[in-house]
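Worksheet: the structure to be examined is printed underneath.
With one protein chain removed, the remaining protein chains of the complex are shown where they sit.
So, chain A:
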Amino acid sequence: MTSDKANPEALSALDRPNSYIGRTVPRPNLDRLMQGRGLYVSDVELPRMAHVVFLRSPHAHARIISIDASAAKQMPGVIAVVSGRELSTVITPWVGVLSHLKGLKSAPQSAIAVDRVCWQGEAVAAVVAASRAQAEDAAEHVLVKYEGLHAVTDMRTALDPATPVIHASLGDNLAFERIHDAGAVDQAFAESDEVVDAEFVFGRHTGVTLEPRAVVADWNVAEARLTIYQGTQAPHMVQNIAALHLGLKESQVRVVCKDVGGSFGIKVHIYADEMATYALSKLLRRPVKFVADRVESFNTDIHARDHRCKGKIGVKRDGTITAFEIDDLTGIGPYSMYPRTSAIEANQVVNLVGGPYVTGNYRARARVVFQNKNVMCQYRAVGHPIACSVTEGLVDLAAMKIGLDPLEIRRRNLIADNAYPCASPSGLRFEQLSHHAALAKLVQMMDYDALRAEQAALRVKNVHRGIGIASFIEVTNPSAAFYGVGGAKISSQDGVAVRLDAQGSVICQTSITEQGQGSESLTAQIVGSVLGVSMDRVRVILGDTDNTPYGGGTWASRGAGIGGEAALQATKVLRKNILDIAAAILQSTPGELDIVNNAVVKVADGAPRIDLSELARIVYFRPDTLPPGVQPELMATRHFVPREYPFAFTNGVQASWLELDTDTGFVKLLKHWVVEDCGTIINPQLVDEQIRGGVVQGLGAALFEKCVYDERGQLTNANMADYLVPMSGEMPDIDVGHVVSPTLESELGAKGAGEAGTAGAAAAVTNAVNDALKPFGAIVTEIPLTPQVILTALGRI
């Protein structure tokens, strides 16, 4: 690991005796989860709680002629059957647009469909009963008459004049278009020795969180308050949206988020059925619980990555890349999601293509179209796998064309490590990246030359192995530039409050959330280190809008970089306050004192002077013994948001080593390597596990995962037997290495790590498959790389 820290102030706050920064320590509270004693939303039960089941449309596009609930209402246990029109008296519709995405349009979406359904799985009616089983029984007796409408399913023809327009009020099926042109692209292509183009196709896939989306909404009419128990990544965002559409003040809505069974961006959005559940609670004046079943999850959890992207690259014979050009098309379903919108992924593709490379010549067009399929929106590594696969695929194709090694073309074109700060042709500003150091480390970790020799030796024996390399950049620590500037009430700042309790332990409330990444751990590590107390004395509270500072939550790889810095700054203030009081008690000066191992010590000789528990006892119970005028403040709060850079970019490189069976088309992953640079590493084990988990999510997309729709807009594999996810048997071991370039925008220096793995995994695998296919003259540019795709490329089927 290389470390280059240029911020001396950070050394004083973090590199203290017994610092937890940079140390692998177990996460607090794992026992609760390992003993089955967590509290996921699906476990929550409240007095008088009813269960809602949604009757969902079997049609991709249809008019609702009538809904007859009379028989269903007579079924045992049924409390209410509610249509979209009935629910619209309680909750208003929404439109998923952001003002900074110029031209983005969408149609009003209701909690439950009114008059028309626009995708298979859209809720048509809510059945509320004493138990879920009773609600499911009754739902079978709700009679809905539909008149089928033409389903727009193929994104390639969605904009054709002959294709019906899904929302007449919008005029066409184009949700958003972005065009970008930088440098002199035509001239660059004209001056290239070779120009290579290809179309890259990405399978629509989804998050498959093991715990489905779940919510318990509890409207207490006597308190005029709604408490929402939900596994969300952004509690304050949910609070804002629920209040807005139910006609409440934010102070009337509390969002509580305990344990969350996986999120990955799936649980950072506002879904129609969740809005309906809040509204049903208000309507029925009792707690209502909704837990999606697995079929509903496939049909309604956001999908992602349904892109077809044409790409072009110019290259000179010496390996210099002269230009990139892309034309990206994506289909997002019938509505832009709320409130983050469904234009962000295509926008990111435009932002990120070519990002690791020097060339300033870049032209891009991205079009986002409506279709009658489930909604698409932001999922782990938004846009990155598309941009990385297109960029790295093109780079490899260019290298192949001029007969250059994939490593060498990258060495000749990656932005130099000493060229920062600089900007990309799409306008991204890079503070400090380390592409070359990362590549060098990767080559050493994987022993590239030995692998090439092994590959050559095996080829003679008709064993076809491939090596794939993929460099990438990753958006982390987003400022208000992501959502706030577009008018969304999604906070980019986070807050942390720390206080010393009456026994000298620390209670820390943070606005970031935990879905297993280790938010609690990194917060406790920072607080413990900066204050000088052991981690077991630090209790972290998160996921409760009543009991944490206001903030964004955990998404877009922001928890450690933004929430961690807020924790650091708050704890510095608490430390100063404690030392001021200690000086008053001890008739010393703050400068002569420090806190080490839960006690105030004398700096000069390290001798303990007063234990924190004793200091707390005096402050809370015997303030009369303090000198006159001394008012202790053993609680401190600080907030943080990056202001200088809109995003803290990270970088990295991945490599895949795999074996291809050219008879069956099966790919066997043998090994995977990642080197990434997320700046300051708070807990090496947690960072590595974020990378590994992210890689495997990317490998799923590369090899298995695809939501298969037929031409009528029917999702044909909405279950876990037919939709394949990575299981332990197929996954390789993954080696992870780091280069460390801290951001100077914070004292902590941490950037994000949660999405780096997913960003580059599919690109590395696809490049490795193409490397294995080289002797056959075949190229694949479509994922998932199913046997069918590979055998088709080989001309075998």
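Here is the rule we use: a contact is a pair of C-beta atoms (placed from the backbone, for glycine too) under 8 Å apart; a residue touches a chain by one contact, two chains touch by 3 or more; residues count from 1.
Everything that follows uses one rule, which is that contacts and distances are computed from a predicted model.
Visitor: Identify the UniProt protein name of the omitted chain, choosing among "Ferrous iron transport protein B", "(2Fe-2S)-binding protein", "ABC transporter permease" or "Polynucleotide kinase-phosphatase".
Guide: "(2Fe-2S)-binding protein"
Visitor: Write down which of A:Gln109, A:Ser192, A:Gln239 or A:Gln515 is the residue touching the left-out chain.
Guide: Final answer for the missing-chain contact: A:Gln515.
Visitor: So one chain is hidden, and I want to know which residue out of A:Thr209, A:Thr571, A:Ser746 or A:Thr781 touches that hidden chain in the complete assembly.
Guide: A:Thr209
Visitor: Which is it among A:Leu174, A:Leu428, A:Leu670 or A:Val725 that touches the chain not included here?
Guide: A:Val725
Visitor: So one chain is hidden, and I want to know which residue out of A:Met337, A:Leu686 or A:Ala793 touches that hidden chain in the complete assembly.
Guide: Answer from the full complex: A:Leu686 touches the omitted chain.
Visitor: Using the touch definition up top, pick the residue from A:Val260, A:Val506 or A:Ala753 that touches the left-out chain.
Guide: Only one of A:Val260, A:Val506 or A:Ala753 touches the chain omitted from view, namely A:Val260.
Visitor: Which positions on chain A touch the chain that was left off?
Guide: These residues touch the chain not displayed: 26-27, 30-40, 42-43, 76, 133, 207-212, 259-264, 293-294, 515-518, 685-686, 689, 692-697, 719-721, 725-729, 731, 733-734, 757.
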